Every structure is written in C-alpha cells, then in structure tokens.
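A single protein chain has been omitted from the complex, and every remaining protein chain is retained in its original position.
Letters A and B name the chains as they come in the text, with residue numbers starting at 1 for each one.
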Amino acid sequence: MELICPAGTPSSLRTAVDAGADAVYCGFRNETNARNFPGLNFSPEELVEGVAYAHRHGAKVLVAINTFPRAGALELWRKAVDDAVAAGADALILCDIGLMAYTAETYPDIRLHVSVQAAAANPDAIRFYVERFNAKRVVLPRVLSVPEIAAITRATTCEVEVFVFGGLCVMAEGRCSLSSYATGLSPNMNGVCSPASHVAYEEASGTVTSRLGGFTINKFGKGEPAAYPTLCKGRFKTELSTGYIFEDPVSLDAATLLPGLRDAGVKALKIEGRQRSRAYIENVVRSFREALSALEEGRTIPAGMLLSMSEGQSNTLGAYRKTWR
Amino acid sequence: MTTLHAPVVAFPPFVSAALRPLPLHPLQFFLSAVLRRIVRQHPRMFERLGHYAGKRYGLAPSDLPFGFVLDTAPVGPGIAVVRSLPAGLDATISGPLQALLGMASGAYDGDALFFSRTIVVEGDIEAVLALRNAIDDAGVDILREGTALLGPLGRLGEALLRHQRRGDTGAGNRKRQGASSWN
C-alpha cells in the first residue's frame, strides 16, 4: 500500500519525502484547494521545485484542485490544472465535474484522482467518474466501514485510497455547508472549513469559550483538552442532552486496521493534515512508515502511538469499525 | 530536529522570580540582532506571510516575568521586550517559553500544543496561523540562530535548553484510544 502524505509548505513536502512518503499531496496558494489557509500552500514555482525534489527521491506529487470552481471564474481553476500539469505533477485530485471534463479533454494522459470532496461512496458513483472522465483512483469518504470498503474494491476496477490518520469529517465531504452557514465561507467554494478569520477564543476564569462567526461552538473547563471550533465537533444543546451531538473532537487513527485495509484491497493510505506543522508531518509519516514495515514483516502494529498529535488528545477508528453493525 | 510528543516543561517559579529585577535592554538588543539575522537568512518567510505581514503579535511566556512584541512589518520588522503586553496587538500567544520556542523551531506542533492547552491563543487567529505556517516553512531554528550570535557560551545554553526539552518523555499522555464509538 502506498503512503500518501500531506504537504502544506515546501519544507513540509521535503520533510514528508524524507520521512518515507511514497507520494505527497499539496495545493496552490488560493481557493482552488480545500486547505486554503493563511501562510500555507505552493506558488507554481514552488510546486516545480517540490516536484523536482520528490522525483529525485523517488516520491510522487499529487496536486489537489479540490474545490468547486466559482461560476464566472473558471480560469483560476483551469490555470491551476495547467500549472500542475506543467510542473510535472503525477496526478490531479479533483472533485468538480466541469473541471474533470476540462482536464480529461485537455490532458488525456494525466492521472485523475477523484477527491474525497466528490463523496463517491459506492461502486456506481465511482463508475461514473471512471467511465466519464477516465478516473484512475478514488479517495473514499470517511463514512465507510472496512467491509463496505472491501465490497467497493471488489466491485470496481478503480484504485481505492482511504484516510488513515488525522482530522475526521463525519459529514459526507463536499456536501457540507455548515461552515458557510456560520461564516459565509465554505470548503466547497473557498477551500476553508470553520475559517480562522471567524474564530475567537475567550478565556475567563479557566474556561475557554470558542466561537465561530459569533456562534458559541464549545467551552472547555480547566485542564480539559481543547479543540479548534470545527462546527461538527462542537458541543450543542438539545432537549435530550448537551454535548458532542455530531462527533467528539477526536482524530482518526486507523494504524491498527492496516491489515484489514490491505485485505480489503486498498491501494493507498492517506494522512490528513496539510495545515499541520513539519513536526506533525515528520512524526506521523515516520510512524506510519514503521507501521507499514511492521505489516510487511508480520509484526504487531502498536496502537495510539500518535495520541498527542490529535485533536482533543483522543483518537477514534472512525467509521471503519461501525458500532451499528 | 527533535520531534517529541512529550509534555512541555515550564521553568520553575524561582526562575521567574530571579529574572524579574533584571534590566530588559540587553535582552532587547540581543533579540533584535537575532531577528535581523533570521530575516536576512529567510527572505521567503515574509512572502509567505502575504497580507498578514505587518500584524503585531504578543508572545507571553507564562514562566517568565516579561513578554515580547513581534512586529512583522515587511520593512523593518522588530521585536520588543516588555514587562507586560500593550493593548492593541493583533494576536497574543501565551504558554511556557519552551513551548513558544519549540513551536517556532519546528520541534513542536502548534496545533498539538493548543489541543493540550499548553498554549493559549487570543485575537486574530488567522494571523497566528499565517505566522506559524510561515515560520514553520522557513525552518527557522530560533535557538540555533540565537546561540550562533553568542559563540561558545551560546552553545552551552542551547545544549541546556534542548536537554530540558527532551526530559520527561511519554508521561502525561491521555490514553483514550477507542473511547469514541462510531454510532
């Protein structure tokens, strides 16, 4: 299985490659990618340098152009496709039908990966992208169990990539407007979720209150691990109970499930976190490289080795082990 | 690069007490030199800051009796040592000096420090992210830059600081793997 690692900056790219990534994924410094955060991402020149560095060390570079182009402004997204191909990218990660059509027509030889933002969650939806745009790989949404993934790989010729570590969307990706409801900025249109520009923390007598767009998303008592005010990981009040009604502020860590994912026919493992630091990249990539070695040699994979890197200092196996089945 | 997931060690209170009466001018002089050196050696850092260049950040080490004001104006960035942070800053980051230094040197992950509530961030969060990402990409090692200016004495200080950061590995991690079932 290939290890696909995040690179928010050129130095993260080098760190990921040095730490044992088979491929890194990155995006341009604008709203064409879903991690359009301040101080992150690549200029076209930096991408050229990054691709050169990765290729020199035997790693691939996948360029994420995974937001939905704004009506009347298609040029920015098409230029991102053009620039990525010109830089020598090994594949493009896309979600928008129109942009896929442009790419498949203009660059029939470039590998097209279906972004998780397309939320292709079953063999029929995947077949659509394979037949219409010659997609070679699909990144599955983080809502499927291991047996469901196995059923998908059996039913499709398309390569399957799954997330194994990092931030966890509990909603179907690319189909969520929670962020824009509170802030006006969304993953689909602006490449940001719960953007920092609309975040406020307020500390009073040991309790931290986090707000997004003026809405209170959470409160943390003294000593309680904090979390970024991502909407779906906030505490809310209902007539039944008050708390994390959608998801706790946890991170995905599927390291212990690697044997199951391999047997399910998964081709590539993805680590989330282009917005995280070099320290995170180094730790997580190295740990998963070791876990993959352990898997190949038939050794046991240690659990919870990356706990401190996680949101809320807590990990979950996510949907991979659904408790309703 | 030391990449640890150990808890950050704060200076014991007596360190803060001992430092309180000291004049700030020598430190101010020294840090300005360090900053000039960093700016000279990492010109791309300001490019990456984009339109956040010009923001003013307060850094408040919780275990020291003074703080810092970092001005990221692209022309003539500066750092000031202050007894207490002034009003009107764009953002402030507070926490043990080790955490602040470790974050700036790429040894600690800023998000992880925040999640564990080792550091507290207030004000313009976007500006903080921009600064964090720009420093992280530049690969600035503030300890090394500082100690390079100090010569042999600096190398001794660097060794001591790095030793302190390495201590206490593994303790204090909350083990909650699997606590959340996917229902």
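Note that a residue touches a chain if its C-beta (ideal position, glycine included) is under 8 Å from a C-beta of that chain, and two chains touch if they have at least 3 such contacts.
Keep in mind that, in the parts below, contacts and distances are computed from a predicted model.
**Q** Of the options "Amino acid ABC transporter membrane protein 2, PAAT family", "Transketolase", "Urease accessory protein" or "Ubiquinone biosynthesis protein UbiV", which is the UniProt protein name for the chain that has been left out of view?
**A** Matching "Amino acid ABC transporter membrane protein 2, PAAT family", "Transketolase", "Urease accessory protein" or "Ubiquinone biosynthesis protein UbiV" to the record, the invisible chain is "Ubiquinone biosynthesis protein UbiV".
**Q** Please identify which residue in A:P38, A:G174 or A:G191 touches the non-displayed chain.
**A** Considering all chains, including the one not shown, the answer is A:G174.
**Q** For a quick check of understanding: of A:L3, A:L40, A:A89 or A:A121, which residue touches the chain that isn't displayed?
**A** Answering carefully, the residue with contact to the hidden chain is A:A121.
**Q** Determine which one of A:G191, A:G213 or A:G273 touches the chain that has been left out.
**A** With A:G191, A:G213 or A:G273 as choices, the missing chain is touched by A:G213.
**Q** Identify the residues of chain A touching the omitted chain, counting contacts across the whole complex.
**A** Listed in rising order, the touching residues are 68-74, 95-99, 101-102, 118-125, 127-129, 131, 141, 143-144, 148, 151, 170-172, 174-178, 180-184, 186, 188-189, 213, 215-219, 232, 235-242, 245-246, 319, 323-325.
Here is the rule we go by: only the chains that are shown with their structure count from here on.
**Q** When the centre of a chain is set as the mean of its C-alpha atoms, what distance in Å lies between chain A and chain B?
**A** Centres of chain A and chain B (C-alpha means) sit 28 Å apart.
**Q** Give the list of chain A residues in touch with chain B in this complex.
**A** Residues in contact with chain B: 8-12, 37-40, 195-197, 199-203, 208, 220, 223-228, 247-250, 253, 275-280, 282-283, 303-304, 306-324.
**Q** Write out the stretch or stretches of chain B touching chain A in their complex.
**A** It comes out as residues 1, 3, 5, 48-50, 52, 103, 106-112, 114-117, 120-122, 124-134, 136-139, 173-183.
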